[in-house]
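With one protein chain held back, the other chains of the complex are shown just where they sit.
First chain written, first letter: the chains are A, B and C, and each begins at residue 1.
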Amino acid sequence: MSFNTFGRLFRFTTWGESHGPALGAVVDGCPPGLAISEADLQPFLDARRPGQSKFTTQRQEPDQVRILSGVFEGKTTGTPISLMIENVDQRSKDYSEVAVSYRPGHADYAYDAKYGFRDYRGGGRSSARETAARVAAGGVARLVIPEVTIRAWVSEIGGDAIDEDNFDFAQIRENPFFCPDAEAAKRWEKIVDEARLAGSSVGAVVECEATGVPAGWGAPLYAKLDSELASAMMSINAVKGVEIGDGFSAARLTGEQNADAMRPGNDGPSFLANHAGGIAGGISTGQPVRVRVAFKPTSSILTPVETITRSGEASEIRTKGRHDPCVGIRGVPVVEAMMALVLADQKLLQRGQCG
Amino acid sequence: MSFNTFGRLFRFTTWGESHGPALGAVVDGCPPGLAISEADLQPFLDARRPGQSKFTTQRQEPDQVRILSGVFEGKTTGTPISLMIENVDQRSKDYSEVAVSYRPGHADYAYDAKYGFRDYRGGGRSSARETAARVAAGGVARLVIPEVTIRAWVSEIGGDAIDEDNFDFAQIRENPFFCPDAEAAKRWEKIVDEARLAGSSVGAVVECEATGVPAGWGAPLYAKLDSELASAMMSINAVKGVEIGDGFSAARLTGEQNADAMRPGNDGPSFLANHAGGIAGGISTGQPVRVRVAFKPTSSILTPVETITRSGEASEIRTKGRHDPCVGIRGVPVVEAMMALVLADQKLLQRGQCG
Amino acid sequence: MSFNTFGRLFRFTTWGESHGPALGAVVDGCPPGLAISEADLQPFLDARRPGQSKFTTQRQEPDQVRILSGVFEGKTTGTPISLMIENVDQRSKDYSEVAVSYRPGHADYAYDAKYGFRDYRGGGRSSARETAARVAAGGVARLVIPEVTIRAWVSEIGGDAIDEDNFDFAQIRENPFFCPDAEAAKRWEKIVDEARLAGSSVGAVVECEATGVPAGWGAPLYAKLDSELASAMMSINAVKGVEIGDGFSAARLTGEQNADAMRPGNDGPSFLANHAGGIAGGISTGQPVRVRVAFKPTSSILTPVETITRSGEASEIRTKGRHDPCVGIRGVPVVEAMMALVLADQKLLQRGQCG
Partner (left out) sequence: MSFNTFGRLFRFTTWGESHGPALGAVVDGCPPGLAISEADLQPFLDARRPGQSKFTTQRQEPDQVRILSGVFEGKTTGTPISLMIENVDQRSKDYSEVAVSYRPGHADYAYDAKYGFRDYRGGGRSSARETAARVAAGGVARLVIPEVTIRAWVSEIGGDAIDEDNFDFAQIRENPFFCPDAEAAKRWEKIVDEARLAGSSVGAVVECEATGVPAGWGAPLYAKLDSELASAMMSINAVKGVEIGDGFSAARLTGEQNADAMRPGNDGPSFLANHAGGIAGGISTGQPVRVRVAFKPTSSILTPVETITRSGEASEIRTKGRHDPCVGIRGVPVVEAMMALVLADQKLLQRGQCG
């Protein structure tokens, strides 16, 4: 089974492998008449692009996005928008070891169990390179929701969390970690560099906030805004946990503590707190929508790990090659893209059924 | 917008409100020829049924499920299975306050923002009574996956977690909390009772494990088994967080710590750990599939909370009526049902596309 | 495989068998705030109801529809609307013959080939009784599109077509054939009665026109309005052909003859012809949407037909029991319902993506 499409009205389908000629996305259902050019999408790809510091993989990819359809005279036409990004730096290395042995933590064994064989070059379809296609699609989604501001950051690396008192969003462009706390960024430099030099890796937590989401987006149950966001975030490579608002912390509060009390506001209620992360009963409340996402440490490490071969024999494997020592860092633009993609879809759905 | 269907090949659609005449589910895509009767489904409804201890809502509902279609001579026919559960104890109380004022933490304001008005009787569609329909559908799903054993339990209430060393699954039928740690169960009795007597509420964490899932179910990206589970669990009322395997804890591990090393086993690999919760690259590995789910405290509390009225004026509200002091407790059979519903769907998908 | 849901935003799912306790539909995605009661739906069910003349099956079913959810204080709430119709006249007859032998033209053999067995009582799920559920759902759909007027009629029975010069829509309530040509109705009385007395059956063509559909509903390709209508109409039992506008006759025209020329009109163009049936490039043009639907003769006939048994032996079968000698007649309200269901969906889709 294979599903590479996400969304209900605003839908995108991604394709491509790490070492194929290109990868891309087809965005379908985009409203017509939106001004768009490749320059609108490129900054998001640039933010995700590898090789920009020693803390991310050294693969050099320009990640130039091309729009192949769906745009006429600088505007979306309402027909599918085909986005393509060529792969440039598929280094021809020796894949004989990974072809034969399963890398623990990777998709290798599961792919073989499912499909009978796999494209083992650079992880094939399971490579984080796929996220370039989402980020491009996310750039289109942002055009659909100009009323919404989305921003994400890394709030924790290797178990070391930022201090909320130091939170300064402007900082995220000042360090290679999308870190809003200048002091934490310094500490992370050491943490990530040590992991990198040791051939190890560390995990991270990414947070994302969308402001400007009006009350009323989402649905009561099987397409709850919480559900859609959880599905979207879990679809990112290496993600293993999702929280909406207080998430697991809410399970430790009492009903009184967790209630987001309301006072009369200018336009709808003025909330006194936002434990719910901007979503009640599956529907947005007009407060900022807040999500936290857990990225496991990169599974590619230089330390040898016990494993088995395709034929079931005992073996050992070290993952050579170029890798992110903390894959969560470059997850920031991906989390933002998924937030945009979910919200664009919800906006259209709400307009359709309750317009 | 409203989506009340879940699943791709094995699909179910639920309908019904807290105070309507009935609620139900239509299960579509169930394979033919499975032996089934109402008696196969009733035990799951009984486990979820309210009013069985002082720690859950006192609403008395027999929750008898009826099969209205799709079964002939005791076997599924492959056509849609309509399940209906009548509402019996819709107490005719005074809803004038909740009709006018929004209960913080509840769906009230969001529903009004979305739909313009709402069925305010007992929470209407946003009531946890809807989960009775899922539990019935989940009973059908279990018949599709006899090779899988699903069990869930409460692992934390009000911030008080079980001790893994005391874990004894047989205990969950010995206390009213689905608690596998007899000592924790005693402590929780006090915690929940205090919350109940104070008109307050507490949150909970539910864990679920599915054993017997073969390697190969799931999909690489937008229908990753992690994604499907996250979407399914987040669709349960009051859930605000989902973890697969180690979840957020994985973000605090190094790559070495997080690697689930493999040794040759009898049938596929023998894994030395299960940080990944049985899913790698979105696809099952043959290990137990493990999920943790965070339930916020019940939003219905007797303490007055600041709020506004439908017309935007300042007000205050206390939620009278019958409520669960810890809605997570009765979440256990619901989490199990959602696990079964996701896995039944994945089994059919795998058989269809890689059979 | 089994799909019992139709629609994209405005969706309905039907369930139920000919001889089960009930059948029904769940309508999901209906906009909130529409005034509705059972009395709004009943007239459509009454039009489809069997046993109203000697020209339709003598099964007596009151076909009273109940609304079980999704409505509060007389208005739709935006949550799923569950509709149920009880089966009353499931005559307990001897089904031993049909259980063993396949009726040619019926679904019997195909069901067995697909599902391994079947509910043979009265055709089970393949019975035309299922259409009662669609007609109820279609009644809800009509409320979504008050700007549209839908009317259908029988234009041909047993190869005998109406004379367009005699077309008087008011006539369709004056005869038991939904025939707008009083003279044809007289001829059909003879045709259908002869078929009935001979234990035979005849086919029919139903036409349907929707006026008031604004320009812009539909989609260019895989959800062309033509495609959606064709899929909807073909889903009706016994339908084997669908034409949009001139249909097959258009294949005999030249480009000049087929062009629907335009002149300036009051509100959009004034068209000089409607060969296209109100749809160009998959999208409505503002002209009346016109569809023609071919119903085969009822497969249930009293003449013995050569067949085989479940075990593959030569046999012969006559279909005893109560049947429509011309199943197309009662197809009229069903075709209208499917037109309404498609258009309601398209209205919401258009509002969502191009609103």
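What we mean here is this: a residue touches a chain if its C-beta (ideal position, glycine included) is under 8 Å from a C-beta of that chain, and two chains touch if they have at least 3 such contacts.
Keep in mind that this is a model prediction, so the values were computed, not measured.
Engineer: Among the chains included here, which ones are touched by the excluded chain in the whole complex?
Structural biologist: A, B, C
Engineer: Please identify which residue in A:16, A:105, A:180 or A:203 touches the non-displayed chain.
Structural biologist: A:16
Engineer: Where the complex has a chain not shown, which of C:122, C:138 or C:158 is the residue touching it?
Structural biologist: Within the whole complex, the residue contacting the unshown chain is C:158.
Engineer: Consider the whole complex, including the chain that is not shown, and state which of C:78, C:139, C:180 or C:297 touches that chain.
Structural biologist: Counting the whole complex, the residue in contact with the absent chain is C:297.
Engineer: Would you mind spotting which of C:33, C:212, C:269 or C:321 touches the chain that isn't drawn?
Structural biologist: Once the missing chain is taken into account, the touching residue is C:269.
Engineer: Have a look at C:10, C:55 or C:111 and name the one touching the chain we're not showing.
Structural biologist: Touches the omitted chain: C:111.
Engineer: Which residue numbers on chain A touch the omitted chain?
Structural biologist: 1-5, 9, 11, 13-17, 20-24, 26, 28-30, 32-33, 68-70, 72-73, 75, 77-82, 114-119, 121, 124-125
Engineer: In the full complex, which residues of chain C touch the absent chain?
Structural biologist: Residue positions of chain C that touch the missing chain: 1-6, 8, 14, 102, 104-111, 113-116, 125-126, 130, 156, 158-159, 195, 200-205, 214-224, 226-235, 237, 239-248, 250-264, 268-269, 272, 275-277, 279-286, 292, 294-301, 303, 305-308, 312-314, 328, 346, 349-350, 352-354.
Engineer: Which chain B residues touch the hidden chain?
Structural biologist: 9, 29, 31-32, 78-79, 220, 348-349, 351-355
Here is the rule we go by: only the chains that are shown with their structure count from here on.
Engineer: With over half of the numbers shared counting as same, classify the chain B/chain C interface as same or different.
Structural biologist: Counting which numbers both chains contribute, over half are shared, so the two copies meet through the same residues.
Engineer: How big is the gap, in whole Å, between where the Cα atoms of chain A centre and where those of chain B centre?
Structural biologist: That gives a centre separation of 26 Å.
Engineer: So how far apart, in whole Å, are chain A and chain C when each is placed at the average of its C-alpha atoms?
Structural biologist: Centre-to-centre distance between chain A and chain C: 46 Å.
Engineer: How many angstrom lie between the CA centroids of chain B and chain C, rounded to a whole number?
Structural biologist: Roughly 39 Å, centre to centre.
Engineer: Which chain A residues touch at least two other chains?
Structural biologist: Those would be 220, 349, 352-354.
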